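For subunit A:
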Amino acid sequence: MSDLATNRPVVITGASLYGDTKADLVLVDGVIASLSAKDAPTDAVTIDGTGLIALPGLVDLHTHLREPGREDAETIASGSLSAARGGYVAVHAMANTTPTADTAGVVEQVWSRGLEIGLVDVFPVGAVTVGLGGTQLSEMGAMANSRAKVRVFSDDGKCVHDPVVMRRALEYVKSFDGVIAQHAQDPRLTEGAQMHEGFVSGDLGLTGWPAVAEESIIARDVLLAEHVGSRVHICHLSTAGSVEIIRWAKSRGINVTAEAMPHHMLLTDESVRGYDPRFKVNPPLRTQADVDALHAGLADGTIDIVATDHAPHPDEDKDCEWASAAFGMIGLETAVGIVQKTMVDTGLITWRDVARVMSETPASIGRDEAHGRPLAKGEPANVTLVDPKAAWTVEPTATASRSNNSPFGGIELPGRAVATFLRGRATHVDPRFEGAFS
Partner candidate 1 sequence: MKHLLSTQDLSREDAIRILDTSEQMAATQDREIRKLPTLRGKTVVNLFFEDSTRTRISFEAAAKRLSADVINFGAKGSSVSKGESLKDTALTLQAMGADAVVIRHWASGAAERLATSGWMYGSVLNAGDGTHQHPTQALLDAFTMRKHLVDSPTGSDLAGLTVALVGDVLHSRVARSNIALLKTLGATVVVVSPPTLLPVGISQWGVKISHGLDAALDEHQIDAVMMLRVQRERMTGGGAQFFPSPEEYTRMFGLDGDRMRRLPDHGIVMHPGPMNRGLEITAEAADSARSVIVEQVSNGVAVRMAALYLLLAGEEGVQ
Partner candidate 2 sequence: MTGTILGASDIARALTRIAHEIIERNGGAHSIVLLGIPTRGLPLAHRLAQRIAAVEPDFDAAARCGALDITMYRDDLHKQPTRSIGATTLPAQGLDDAVVVLVDDVFHTGRTIRAALDAIKDLGRPQAVQLAVLVDRGHRELPIRADFVGKNLPTARTERVSVLLEETDGEDAVRITGRDDSAGESK
C-alpha cells in the first residue's frame, strides 16, 4: 500500500454518485474540492469512474479486530486492510478482546493503533460491564472522555441480560450521548445452543438457539429504552419476530436502531447440514422466512443499517467438529457485494439507500461526525467506489484478514469495492487502477 500512500490529489471522472448522479470527484487535501474534473490540479491522479458507483465511505458499526489478545486471528493492521478492501473507511471495534475494552487505557490503545495504521478510522466500542461479566458497569464515562471518544458500548458476544444492569447502562450513557448496542440473547434459553432451533436442528441433533431468545430480549430492551428515554441499538437482528418488534417499537416512537448482517441476509440454517463450522455463527443462520423478513425490514427502514459482525477465527478453531468450533464469520470484504446481490439487484433498495444503511446511518449511530457525510464540495474526502459489474467468486483464503473463516466460499457476488479513499488518500485500489498512482 505504501505506493498508494501519497498525498497527491485524486480526480475520479464520470462516476455515478449514489448510483443516480453522474459527476466527477476531485479530492484535494482530504476534502472533496470539486465535483468537476476541470478543477483538478495538474498533478492529480486520474481514475476513470465510468460505470462505478461512488458512495460516502462505508462505516461498519460491528467489527471484531481481535487485538489485543487474539492476534493469531486478526490484528488491527490486518483487519484495517481487510476493511479498506471491503470499501470501509471506519470500523467500530468490538470490546470482547483480551483484555476486555472496558477501560480508557485499552480503548485508547486500540484507537491510537488504528490511527497509526491509518487505513480506516478504528473506533473502539467500550464494554458495558467489566470483563463482559454482565454485573458491574464498566467506567463508560472515562472511555467516553478518553482520546478514543467512545460513544458505542456493547458486551457483544454476550447479552446484557440482567434487566437492572441494562436499565442503568441505558440511563448512564445519556450523559455523553452514548448508545448501548445490545447482543440480544437470553442466556438461559440458549444454554449449549449450536444453531437455529427448528426443523433442521431437530434433524441434525444440534441444540437449538430459539428465535424467542433474541426476540424476548429485544422486546424488553425497547420497552426499557422507552421507559428511561434512552436510545438503544440492537445488534445483528436475525429473526422475523425481531423485525416485527423493532417495527412496532419505532411506530411507538421509541429511539431504537437495528442492524442486519450480510450472512443473515443470504444464508439459512439449511447450510448447517454437513456440519461445516464455517456456517456456525451467533446469532445463528435462520430460516428463509427470517431472511425474507430482514430484506423487507431493511427495505422499509425498520432495520437502519447493515453491519458485518466480521469475526475472524484461526483455522484450528473451525477445522474441527461443529460443537467444538468457534462462532463467527469474516465478512468485511464481502458485505457490499452481498448487499448488492440481495437488496439492490433485486430492486428492494437503491444505491442511495446503500449509502444510507452502510455509511450515513451507522456513522450517525456511532456519532462519527466526519463519516457518512454527503458527496459534496467541502465535505471530507471519504469515498468508496463500487463496481457493480465486477462479478467475482469468493475465495476464503484470498482475503487481507488473517483468518479464512468466510462462509461464502464459492458464492458468486455481482460487485465489489474497487477503491477506497480515507480523507482523500487511497487505502485500497483495484489492480486495474494501480497504474494511475505510479
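Candidate entries met the following condition: all candidates are chains of the complex that A comes from, given by their letters.
One rule holds in what follows: contacts are C-beta pairs under 8 Å (C-beta built on N, C-alpha and C of every residue); 3 or more make two chains touch, one makes a residue touch a chain; residues count from 1.
Nothing here was measured: the structure is a model prediction, and the numbers come from that model.
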Field: Single touching candidate for subunit A, where 1 or 2 all sit in one complex
entry: 1
Query: Which of the residues in subunit A end up touching candidate 1 in this complex?
result: 188, 194, 197-208, 210, 274-275, 316, 319-324
